[in-house]
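Notes follow the structure.
Chains shown are a subset, placed as in the full complex.
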Amino acid sequence: MTRKTLLTTGALSTLLVAVAAPASAAVDPETTFVFNTLLFLVMGFLVMFMAAGFAMLESGMVRRKNTAAICLKNIALYSIAGLAFYLVGYNLMYDGVNGGFLGSFSMWNPGAGEAAYAAAIEAKDQAKIAETFGKISETGYAAASDWFFQMVFVATTASIVSGTVAERIKVWPFMIFVVFLAAIIYPIQGSWQWGGGWLAELGFSDFAGSTLVHSTGGWAALTGAIILGARRGKYKDGRVIPIQANNIPMVTLGTFILWLGWFGFNGGSQLALGSASDAIAISTIFVNTNAAAAGGVVVVMALTQLLFKKIDLTMVLNGALAGLVSITAGPDSPTIWQSALIGGVGGVLVVVFVPLLDRLKIDDVVGAISVHLVAGIWGTLAVPLTNSGASFVNQAIGIVAIGGFVVVCSTIVWLALKYTIGIRVSEEAEEAGLDQSELGLDPNPPMGQVASGTA
Amino acid sequence: MKMIKAIIKPFKLDEVREALTSAGIEGLTVSEVRGFGRQKGQTEIYRGAEYQVSLLPKVEIEVAVSDAMVETVIETIQKSAHTGSIGDGKIFVLDMGQSVRIRTGETGEMAL
């Protein structure tokens, strides 16, 4: 089932009702069109705002001397990913995949249908209006609204990477990686499922992207972290030296923003709002999404209290996100309780994998690998537990295929960058902080300027 | 003249300052420092990795005083900063040859 046909199904059911029962209460096609478009726009702006969430979360987690650099990376990657997705990514993902392995290499455009409709309205030709509207109401939404919604997803994928490789990666090489990720890697694997490619035909199930978005970002982050190496001083004499967050309220704010954005992420992935069924489905998705995050929070609170004798807040915040990632593959089928449990298991994975990665000397500044990759795999595997339409085998095939593809591609890009322009700042730059070395910001502004204040 | 440096627990600052004022001290300078000593920080866990809190927050007070006042000041600080529990801090007395008030150019004890 592709992301696009999902919608068609939704819209169709409405149309069917409308056609079959003219006297019925069904939503008329133009209203449906407006509803669907509105859904993409509203849920889309929530997902767009997740870019700010990632920026705040990451700027809170790094050391003070790297806060500006991570802010730059986040706003830049959002911008660049969007442009790359416009130029190459969207059509590579959605245009003519037909059960295959990729779409077409071409620039996105809103298509001839809407232009014809606009012309008909301009000409006030009622017949033409009806005819051309009939065409565009087959997809059932404004093309640009769909583009917008899909674009913010690719930005999310790129955001996942930036957190892991923070505090030591150079800005420009990172941006080049983002271009490849947004223009090529993400769209190709995405086409397999949401573009209606071979995975969709196989019967893989990933409602809003536990695998397609989160694990993809996670795999790219993992390869990046390995190839880049750990921050200086993170691992010393076989010990892990904790590097504390510089601003916990910012990490919390970022987490809340992401939580908010996730309603758009999962809710909007219903892809249609033009019928009572869709409205019911989206409502269910909202409560399940919320419950999974809550489950992640509560489980990590309990677990860190038991294991470490004190609650570990940054892990709790990771737990909320891991809960959200876990439910993303199938937020429409479980009950609230099941969702909380699925999210709770995501929380457990955070508590297990954050220290585990450290033991493997894989230095993940914000815990993105545990949150997005590991919980993403779990979430994808958990779908068959509550959704009889999914199977473990197919889920595993999808996870492995996408994982393999992303790891190979990411590795090639990271290594190519490493052995050409280099991806890591110098030791002195790392010591001084990327704010100074990459952005020229005095980490130490004149004392008269900042000596005092209430902030 | 002497420069008296006292390292104390942060929450004692107000009390010490008030005691010194009562004892006739008209000026002092304070800074935030971190102390390492017999008082050990706890072992904590951050994201699953243990670490030792090694430097504890302290406040350092610097008071320049005439020789005549040294004893009084030491005593005053010792009393007002005292809690009896480990980590109360230290008082150090350094030799000071000269002192100048920038505003007036006064020197020596006049400048304190």
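Quick notes
Order as written gives the chain letters A and B; numbering starts at 1 within each chain.
Quick note on the criterion: contacts are C-beta pairs under 8 Å (C-beta built on N, C-alpha and C of every residue); 3 or more make two chains touch, one makes a residue touch a chain.
All of these numbers come straight from a predicted model, not from anything done at the bench.
Composition of the entire complex, written as a formula in the shown labels, equals A x3, B x3.
We take it that only the chains that are shown with their structure count from here on.
Residues of chain A touching chain B in their complex: 239-242, 244, 308-310, 312, 314-315, 351, 354-355, 358, 367. Listing the residues of chain B that touch chain A in their complex gives 44-49, 51.
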